[in-house]
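Here is chain A:
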Amino acid sequence: MIPLSWFLILSAALFSIGLFGVLSRRNAVAILLGIELMLNAANINLVSFWRYGDISLMAGQVFAIIVFAVAASEVAVGLALVISVYRRRNTVIADELDLLKW
Partner candidate 1 sequence: MNFWFDPVNFIAHWLNSLLVGWGMAEWLAALIIQLVGVVVLISLMMVFDVFLVWVERKVVARFQDRLGPNRVGPFGIFQPFADIIKLIIKEDITPDGADKVVYNLAPILSLMSVLLLWAIVPLAPVIFGVDLNVGALYIVAAGSIGTLSIIMAAWSSNNKYALIGAFRQVAVLISFEIPMIATMLIPTILAGSMGMNEIVRGQQTVWYVVLAPLAALTFLIAAIAELGRSPFDLNEAESEIVAGFHIEYTGMKFGLFYAGELLHAFTFGGFWAVLFLGGYHFFGLENLGPLVAVVILFAKAMFGYWVIMWIRYTVMRMRIDHMLAFNWKFLTPVAFVVLMLTALMNTLLRNTSSVVYIAGMLLTNVLLCWIIVEILRGFSRAERERTEGVASATVAAHH
Partner candidate 2 sequence: MTAMQIFFLITGLVILGSALMVVTTRNLIHAALWLIVTLFGVAVLYAILNASFLAVVQVVVYIGAIAILFIFAVMLTRKEMRDRGPQLNKGWWLNAIIALLTFGGLFWMLQSWNGFSKTAADFPSGYDAVGQLGRALISPDAFVLPFEVASVLLLAALVGAVYIAFNRK
(Lines give C-alpha, C1' and ligand atoms only; values in the text may rest on other atoms or scores of the structure.)
Protein backbone atom coordinates (compact mmCIF):
# COMPACT_ATOMS: atom_id res chain seq x y z
CA MET A 1 0.00 0.00 0.00
CA ILE A 2 1.20 3.47 -0.80
CA PRO A 3 1.78 5.71 2.23
CA LEU A 4 0.00 9.07 2.34
CA SER A 5 3.35 10.88 2.26
CA TRP A 6 3.97 9.97 -1.37
CA PHE A 7 0.78 11.68 -2.50
CA LEU A 8 1.55 14.74 -0.39
CA ILE A 9 5.10 15.06 -1.73
CA LEU A 10 3.90 14.63 -5.30
CA SER A 11 1.27 17.31 -4.87
CA ALA A 12 3.77 19.66 -3.19
CA ALA A 13 6.13 19.20 -6.15
CA LEU A 14 3.30 19.78 -8.65
CA PHE A 15 2.27 22.90 -6.74
CA SER A 16 5.84 24.26 -6.85
CA ILE A 17 6.13 23.62 -10.58
CA GLY A 18 2.83 25.43 -11.11
CA LEU A 19 4.06 28.30 -8.96
CA PHE A 20 7.22 28.52 -11.06
CA GLY A 21 5.09 28.66 -14.20
CA VAL A 22 2.89 31.42 -12.80
CA LEU A 23 5.88 33.51 -11.75
CA SER A 24 8.07 33.00 -14.81
CA ARG A 25 5.85 32.82 -17.85
CA ARG A 26 5.43 35.97 -19.92
CA ASN A 27 2.32 34.90 -21.80
CA ALA A 28 -0.90 35.40 -19.84
CA VAL A 29 -2.43 32.16 -21.15
CA ALA A 30 0.63 30.25 -19.96
CA ILE A 31 0.23 31.83 -16.52
CA LEU A 32 -3.29 30.41 -16.39
CA LEU A 33 -1.85 26.99 -17.33
CA GLY A 34 0.37 27.26 -14.24
CA ILE A 35 -2.64 28.06 -12.07
CA GLU A 36 -4.35 24.92 -13.38
CA LEU A 37 -1.36 22.88 -12.19
CA MET A 38 -1.60 24.42 -8.73
CA LEU A 39 -5.35 23.72 -8.48
CA ASN A 40 -4.72 20.11 -9.47
CA ALA A 41 -2.09 19.77 -6.77
CA ALA A 42 -4.64 20.98 -4.22
CA ASN A 43 -7.15 18.47 -5.54
CA ILE A 44 -4.73 15.55 -5.19
CA ASN A 45 -4.36 16.48 -1.52
CA LEU A 46 -8.11 16.71 -0.95
CA VAL A 47 -8.79 13.32 -2.50
CA SER A 48 -5.91 11.57 -0.75
CA PHE A 49 -7.04 12.97 2.62
CA TRP A 50 -10.51 11.59 1.87
CA ARG A 51 -9.05 8.17 1.07
CA TYR A 52 -6.70 8.03 4.04
CA GLY A 53 -9.21 9.39 6.51
CA ASP A 54 -12.72 8.15 7.14
CA ILE A 55 -14.11 7.26 3.70
CA SER A 56 -17.70 7.66 4.86
CA LEU A 57 -17.10 11.40 5.29
CA MET A 58 -17.47 12.81 1.79
CA ALA A 59 -16.04 16.28 2.53
CA GLY A 60 -12.82 15.60 0.59
CA GLN A 61 -14.64 14.56 -2.55
CA VAL A 62 -17.19 17.36 -2.28
CA PHE A 63 -14.38 19.91 -1.92
CA ALA A 64 -12.63 18.38 -4.94
CA ILE A 65 -15.79 18.81 -7.01
CA ILE A 66 -16.17 22.39 -5.82
CA VAL A 67 -12.55 22.95 -6.90
CA PHE A 68 -13.54 21.65 -10.36
CA ALA A 69 -16.28 24.28 -10.50
CA VAL A 70 -13.89 26.97 -9.29
CA ALA A 71 -11.25 25.94 -11.84
CA ALA A 72 -13.82 26.05 -14.63
CA SER A 73 -15.02 29.51 -13.57
CA GLU A 74 -11.45 30.73 -13.22
CA VAL A 75 -10.52 29.54 -16.69
CA ALA A 76 -13.69 30.98 -18.23
CA VAL A 77 -13.25 34.44 -16.71
CA GLY A 78 -9.45 34.43 -16.93
CA LEU A 79 -9.32 33.56 -20.60
CA ALA A 80 -12.13 36.01 -21.32
CA LEU A 81 -10.01 38.72 -19.69
CA VAL A 82 -6.99 37.69 -21.74
CA ILE A 83 -9.00 37.82 -24.96
CA SER A 84 -10.50 41.16 -24.04
CA VAL A 85 -7.03 42.57 -23.34
CA TYR A 86 -5.72 41.09 -26.58
CA ARG A 87 -8.45 42.85 -28.53
CA ARG A 88 -7.64 46.25 -27.01
CA ARG A 89 -3.86 46.08 -26.63
CA ASN A 90 -2.96 43.43 -29.20
CA THR A 91 -0.68 41.61 -26.79
CA VAL A 92 -0.93 38.82 -24.26
CA ILE A 93 2.51 39.38 -22.71
CA ALA A 94 1.79 40.16 -19.06
CA ASP A 95 4.79 42.54 -18.68
CA GLU A 96 3.58 44.78 -21.47
CA LEU A 97 0.25 45.35 -19.72
CA ASP A 98 1.54 48.15 -17.52
CA LEU A 99 -1.17 50.77 -17.84
CA LEU A 100 -1.82 50.77 -14.10
CA LYS A 101 1.87 51.31 -13.27
CA TRP A 102 1.81 54.92 -14.41
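The criterion applied here is as follows: a contact is a pair of C-beta atoms (placed from the backbone, for glycine too) under 8 Å apart; a residue touches a chain by one contact, two chains touch by 3 or more; residues count from 1.
The candidates were selected such that all candidates are chains of the complex that A comes from, given by their letters.
Bear in mind the structure is a predicted one, so any value in this text is a computation, not a measurement.
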item	value
Complex member in contact with chain A (any copy), out of 1 or 2	2
Complex contacts: residues of chain A adjacent to candidate 2	1-10, 12-21, 23-27, 29-30, 32-34, 36-37, 40, 43-44, 47-48, 50-52, 55-56, 58-59, 61-62, 64-66, 68-77, 79-84, 86, 90, 92, 95
